[in-house]
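The complex appears here without one of its protein chains, the remainder shown in place.
== subunit A ==
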Amino acid sequence: MPFSKNQMDPDPPEDSPSNSTNSEGANAPQSPFPDEVLEKVLSFIDSHKDRSSVSLVRKDWYNAERWTRAKLFIGNCYAVSPEIVARRFPRIKSVILKGKPRFSDFNMLPRDWGANVHSWLVVFAKVYPFLEELRLKRMFVTDESLELLAKSFPGFKALSLLSCDGFSGNGLKAIVSHCRNLTELDIQDCVTEDFAGDWLSSFPENFASLEILNFASLNSEVSFDDLERLVSQCKSLRVLKVNESITLDLLQRLLMHASQLTELGTGSFSQELTPRQYEEIERAFSNCKNLQVLSGLWEASSLYLPLIYGACAGLTFLNLSDVALQSGEFAKLLAYCPNLRRLWVTDTVEDKGLEAVGSTCPLLEELRVFPADPYDRDQRDGVTEVGFLAVSRGCRKLHYVLYFCRRMTNAAVVTIVRNCPNFTHFRLCIMNPREPDYLTNGPMDEGFGAVAKTCTKLKRLSISGLLTDLTFEYIGKYAKNLETLSVAFAGSSDRGMQYVLEGCPKLRKLEIRDCPFGNAALLSGRGKYEMMRSLWMSSCAVTIKGCRLLAKEKPGLNVEVISEEENDESQADKVYVYRSVAGPRRDAPPFVITF
């Protein structure tokens, strides 16, 4: 396998790791400095992209790099195998491992699709006894795996599970009771069945090393006494995010022990309070002088929001996506947060609320607006182009936006990117598929075209609304830094997809659903997919035959199909294409066709 340019995953290895002095022939120039020096210098390089580049320079650099790499980043667990990784990198202490394609977040993949972490842990247990950190995203993690993890690495410090599933409280119990040096337990957005909360009580008696604890998305009731003891003992605790079972009065007691927190996720924020309790809680919040990140606030109402005012002066990230605020109380709260850089809200704040954002948050860099009523049950308005415009006028530093709305216009989008040309992430979701421009009733081509053209730093783009091939032509022509593109219900013909494949040199992830792109479009990217992490196509016009052809032409790609039927002419419902040095995966469930 040749070395490829932009890859994020570990390079395919040479036949066997060899010493620079042995493998270089007489013609190769000697290295100007000894290996030890090179290794020492390289040990300062952290970024895996840089390390990838380093390893491509020459063989001795490749070797020096592999011996000094301590952090592993694997963007697609199926792109490489644990054995290959273990062979190349002997001294790993920290691993980031990502599994399922992103659309699995939206229930587009059956539960047992794969990405089971267990086989990785078995190899790591043998090869990396000094492993300290494991960060998993969209992986399937069983209790058995967590137990293996807990028992195999005596120095284990940090576990982070993002969008994972498959485990229960028993697995957490194992981690918590065996990992004596645990500093981080961070569980976010995980799909978990109801399970008992006694895992928290399994921390050893005098345990004091925790710095990060996040169990906000777990629905188990934990023993408050044990939690309080834990928090009071862990003097270095800086991140605490509790779940809804912790009420305001209990939270106050925790805050008494942990006023040094920099990140706080509250529990349930609605409770009968006596005036005395109210005061105490207010004081507890005011004592948190170091707070930078605040989230949770479930069921917070205008009655109780003022409790947090005293803690907001230093806030840089306010996450209100779990609470349905109205514009009035939201605006009042914003007045206390002059330093906001990141803001997540629900669209119950409406355009009026976003106008308040525009006028009070000049430092804002990231805005995410989530829909309170995504399935349109209550016919609520949410936000429109008006709110987005207001934000763009007031927040000139905005570079990341995720915006769910029900109507938008080309004119607004054009103005927005003129106001904020520095977008790196532009994710606009007009929730009704194929929704036209609200004013002109035409396609949203010009709006997204303006985004591609004006935002030269654009790395990530999600498009929506009524879109023809013209949008893709614009993207292919202008979005030269684009790395991730998400497309739904858009395009008129194969040309659309082809424009993007031909035009975007840095494209790494392309995910498409419900578009009229067929085999011709799929195959036109045959030379490109090996330079990308992955391609996802679902409910498009691709057939099994097209997938088979692609797989045949490109042995370096894994082409996987989920489909109702298996004959050549039938539509391939879900297509997942990714480069891999590990060959077709052997753990594919029966409903996944691998070629």
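Here are some notes:
Criterion: contacts are C-beta pairs under 8 Å (C-beta built on N, C-alpha and C of every residue); 3 or more make two chains touch, one makes a residue touch a chain; residues count from 1.
The definition used in the following text is that contacts and distances are computed from a predicted model.
Its record in UniProt calls the unshown chain "Auxin-responsive protein", which is the match among "CTLH domain-containing protein", "Nucleotide-binding domain-containing protein", "Auxin-responsive protein" or "Proteasome subunit alpha type-5". Of A:V41, A:V57 or A:V191, it is A:V191 that touches the chain left out of the display.
Touching the missing chain, out of A:K49, A:R91, A:R111 or A:K457, is residue A:R111. Among A:S52, A:N243 or A:Q498, only A:N243 touches the chain left out of the display. Here one chain is not drawn; of A:T346, A:T454, A:S563 or A:S580, the residue touching it is A:T346. The missing chain lies against subunit A, touching residues 103, 105-111, 163, 165, 188-191, 194, 217, 219, 221, 243-245, 268, 270-272, 298-299, 301-303, 321-326, 344, 346, 348, 370-381, 404, 429, 431-433, 486, 488, 513-514, 539.
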